[in-house]
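A single protein chain has been omitted from the complex, and every remaining protein chain is retained in its original position.
Letters A and B mark the chains as written, and numbering starts fresh at 1 in each.
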Amino acid sequence: MAFWKRPGFQRRWDSVKRGWYKFSKNPVSVVGLFFVLLVSFLAAFAPYVAPYPEHAGRFVNFSEASQPPSLKHPFGTDVFGRDILSRVFFGFRYSLMMGVVVLLLVVPPGVVLGLLAGYYRGTWIDTVIMRITDVFLAVPPLILALAVCSVLTPSVFNAMMAVSLMWWPWYTRLVYGLASSIRNEFFVQAAEVAGASRSHILFREILPNCVSSIFTKMSLDMGWVILIGSSLSFVGLGAQPPTPDLGTMVADGAKYLPDQWWIAVFPALAIMITVLGFNLIGDGLRDLFALEEV
Amino acid sequence: MEKLLQIEGLKVEFKVYEGLLKVLNGVELALEEGERVGLVGEAGCGKTTTMKCVLRILPSPPGRITAGRILFRGQDLLRLPLQRMQRVRGRGIAMIFQDPTAALNPVFTIGDQLMAVIRHGSRDAMNKKEIRRRAIAVLREVQLPDPERILANYPIQLSGGMRQRVCIAMALSTEPELLIADEPTTSLDVTIQDQILRLLNALVERRGTSVIFITHSLGVVREMADRVYVMYAGSIVESAPKGELFSRPLHPYTQGLMRAVPKLTGGGIAEGIPGRIPDYLNPPPGCRFQPRCPHAWERCSQAPPPLKEVEDGRQVACFLYEEGA
Partner (left out) sequence: MKVLKFVAKRLLMSIFVLFGLSILIFLVSRVLPGDPVRMALGPRAPEWAVQNMREQMHLDKPLYVQYYYWLSGALHGDLGQSLFTRRPVMDDIKEFLPATMELALFAGLIMAIFGILLGAVAGRYSNTWVDNTVRIFSYVGVVTPSFVFAILFLLLFGYLLRWFPTAGRLSAGIPRPPAITGMVTLDALITGNWAALGDALWHMVLPAVSLALGGMAQEARITRSTISDNLRKDYIGAARGFGVPERLVMLKYLLKPSLIPTASILGLDFASLLANAFLVELIFNWPGFSRYGINAMLRKDLNAVSAVVMVLGIVFVIVNILVDLVVAGLDPRIRLGAERGK
């Protein structure tokens, strides 16, 4: 039988459809989705939609330097004569990449450690994992990421590594809290009595009940990671010029304030729109799943 | 004779995301001085909402009173300025809530809450010492041991039964003329339910307080009430003195309720009423009970039947009892 005709799949598909219906009825999440789709589209097709794709990198045209917004350059140009609109489109790529890569690196280990610590609550496994987590949570991730970046050569890649190194404990702590209460539920005990394997209980019984919280946190975290990434670039410990990173662009533009305000303001707005999109989706998911705290 | 409380044509809507829920659909209820009234109906039929309207504590948003009058000693509570309403609350009307855990503020001591009620809800002004003395006296009256210690306790330090006793103490501490008891035993252990009921009964009997007793259990009504109002989906469908209602229920819904009560003799299980309470967003046309009613005919879905006096002291909202029907 084809997999989409199986009753299990049908049931799940129905619940996805129902969830989507409720999600799409909430104006907050629809606006968020719109921003995220817009930003993703512009990032994915930056070379085709940007009016001057060659301006993304090392490009100089002093005859058009520091021009205010106009029809030709809707967001104006920077001191090298580069079109800011085009650079913002490419900047979305770095922001989204930052968020996606960090979350991909961080969520699996963070979740698995949280599941283990929560399931073996009260044993040495719990103690070891959670005490290490506490150490990482003792100082804000931005500061630790700054410290790590400071000893590395500044680059987008190293910034992603530094943030990833500091971000996993948040997932461990979230899943730990969920798992340690879910493991006392009857369905988990029933599975244990029925002789299910540890991995079955962890990944097929407990994990599915954490998924809604994890997804919601991921959506909100996309925003936070992008903010932190832009902060790293802003101080010069992340992306380096001429990389069209939004944080770097704000830092560069800040030197020419207030007269050439457009150089800093548009990249700053671009960061805000991206973060807002993911935040709104996160809020929509939180409403949808009726989560208390994530 | 003037009624103590008279609710006329009370309509309430709840604004929710999906639209407007017409939760109360013209509630009519009257109660005389010293009378004990039972208000019966399934969960979610609007009993609690009606009573929250009487005290004007319906959370709004989402709730909104759209029509009706609530006369207490002849004055319309819904049009009273808040200042004067404050003087009705506590000393005039007091309420015991269904769930004592939710009705007690978790972060203040029992003493703080009880003494605030006595201080602001009572008729006479008292100094701190007198307030404290009164608090200890009412706690003793609801048979709580060591009232001094209970005053210093937080709600979580008490058991469910003790919390409900505290709530009863609060409601009686202001010597109200009318006591509203909203399913005061539903959230308690079965073993304690009877104790609390008997205690409550004794206390109101001694004081001669008028009572509205909300419940979904006909057994409780039989013990507590002189007159019974039966409510279904936001309106009163029948009212009658207790004895007559139990011996000869008129409305098909009341008849169904009676059949749903398990009997000790005769064996067999109770029947229950098929179907469930209608969707308030799109209520059925005409009589709201009509989709579940065994006697419904076409007229029932055309217009809602009005609540009419059919016999002396008996009212029913059903076309079966219209003259000439």
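The rule is simple: a residue touches a chain if its C-beta (ideal position, glycine included) is under 8 Å from a C-beta of that chain, and two chains touch if they have at least 3 such contacts.
Treat the numbers as computed from the prediction; the structure is a model and nothing was measured.
Although it is left out of the displayed model, the omitted chain contacts the following shown chains in the full complex: A, B. Check A:A239, A:I271 or A:L288 against the missing chain and you find that the one touching it is A:I271. Contact with the chain not shown here comes from a single listed residue; of A:L104, A:A147, A:A190 or A:V211, that residue is A:A147. Annotation: of B:R87, B:R149, B:H295 or B:K308, B:R87 touches the absent chain (contact as defined above). Seen across the whole complex, the unshown chain contacts chain A at 131-132, 134-136, 138-144, 146-153, 223, 227, 230-231, 234-237, 247, 250, 254, 257-258, 261, 264, 268, 271-272, 275-276, 279-280, 293. Residues of chain B in contact with the chain left out of this view: 52, 55-57, 59, 61, 82, 86-87, 89-91, 93-95, 97, 99, 102-109, 113, 116-117, 120-121, 154, 156-157, 167, 170-171, 174.
Here, only the chains that are shown with their structure count from here on.
A straight line joining the Cα centres of chain A and chain B is 51 Å long.
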